[in-house]
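Worksheet for the structure shown next.
Removed: one protein chain of the complex. Kept in place: all other protein chains.
For chain A:
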Amino acid sequence: MTAASDAVAWVLLIPICAAAVLAALPGYRLTAALNVVASLGTFLAALSLFIIARPQPGQYLLVDDLNIVFIVLNTFVGFTTSVFSASYIAHEIETGRLTPGYLRFYHAMYQVMMFGMNLAFVSNNIGLMWVAVEIATLTTVLMVGIYRTHAALEAAWKYFILGSVGIALALFGTILVYMAARPVVGEGQDAMVWTVLIGRAATFDPALLNVAFIFLLFGYGTKVGLAPLHAWLPDAHAEGPTPISAVLSGLLLNVALYAVLRFKILLAANPEAISPGPLMVTMGLTSLLFAAFMLYRRRDIKRLFAYSSIEHMGIIVFAFGMGGPLANFAGLLHMVMHSLTKSGIFYAVGHIAQVKGTQQIANIRGLTETHPALGWGLAVGVVAIAGLPPLGIFMSEFLIVSSTFARQPLLAVLLVFGLLLAFGALMLRLTNVAFGEPRGSTAPADASYMPMFAHFALVLTAGIYLPGPLVVWFQHVANVLG
């Protein structure tokens, strides 16, 4: 074992061992602290992958330029969310919404979910990747339903059924990819190993590959939350605990997106297969426009930001669908910025909903007066997510729009229309929630502001100045994406 394969092993082992320990330990202060420590350890292990030499891709595991970005982002947000979660659940225990027994379950599931997501990123085997995505889905389903209210159970059930269908379609696509690879690569394990597939994709049967990609796009696309397969997403975000909403939006959608990207690269490597671009552009644009319209009628604050996630995933899929170095670069940047901003917003929203005792937008007013830190934090987050300068999302959206204008002006018009529409809706809601006559409880919030402001500081920094090495790295990954 070299140091590098050790690091990969740690990324997987820490969460799974932590899950086993957390399931057994009583006492929420201890387990919450342990949850934070385990998440930090995973993050550090992931970070070390940057420094040490990569392991050789094996039958099952792989670290390359593409997935390292996802892993580091995933473990970082996983870590900050665990910090937020510690203060969030303390309040939930006080109000009695969660019992200690459920809390043990919650922490164990949190780590299993991190394990599933990390495994999906590092797997070099398309079958293993599918299993990992299924693990991550199952655990989030269980956590969405953890409050066991009518609404939470309904949300969990809907997520379960739609997620299962998506995952079933993705498996069919995976089988088809194997069928396409088998005549070329030969039977057995090799025909599912990513690094083998990509090397010989040019000689695969293009017709079979096309059909496979359609299934994979719709299957994993369900989990990305692309319209018209998004129906589970708003409910799951609104009814589960807020830390879960944060990881759903910030991380789990990325996992499914990563799977789609992997297969897009595979398809692009075959000259005779259809181009995956137009399909992705269409689905992305549909999601963006649909979500932008839906934003106007939201009355529940978590649902509002869930629709905003659909909107942004639409933008990201659109960017990757356009392809080319610039659009891919912008798509990657947008994905990172969206993960950071959206989870930051959910940290704020979680505390706001706890203080006010409601998620109804109509009952939340004048936050900047009663809770300045939360109110202004939310304001910064919404300004960022709406795409105003000088924050990071402005830059990535600007890049996407300008690169689209250069190639497909008509699509760019639609894109800008969708962006402005969403911008209007978000600003309208922000003025209601953050300013005006205070309404609802004014009790001081017992919140941890660190994770939220850390995220927003990163987004702001990225908007003003992107470090050179990072730009070079992203450009390189953008070229890999083709």
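Observations on the model:
In this section, contacts are C-beta pairs under 8 Å (C-beta built on N, C-alpha and C of every residue); 3 or more make two chains touch, one makes a residue touch a chain; residues count from 1.
Please note the rule applied: contacts and distances are computed from a predicted model.
Within the choices "Quinol:cytochrome C oxidoreductase", "Hydrogenase-4 component E", "Chemotaxis protein CheA" or "Ferredoxin", the name that UniProt assigns to the complex's undisplayed chain is "Hydrogenase-4 component E".
Summary of contacts with the chain left out: across A:5, A:210 or A:475, the touching residue is A:210. From the options A:38, A:61, A:138 or A:280, the residue with contact to the unseen chain in the full assembly is A:138. Not every partner is drawn; the one left out touches chain A at residues 125, 127-128, 130-131, 134, 138, 141, 145, 148, 150-151, 153-154, 156-158, 160-161, 164-165, 168-169, 171-172, 175-176, 178-179, 182-183, 187-189, 191-192, 205, 207-208, 210-211, 235, 238-239, 298-300, 303, 359-360.
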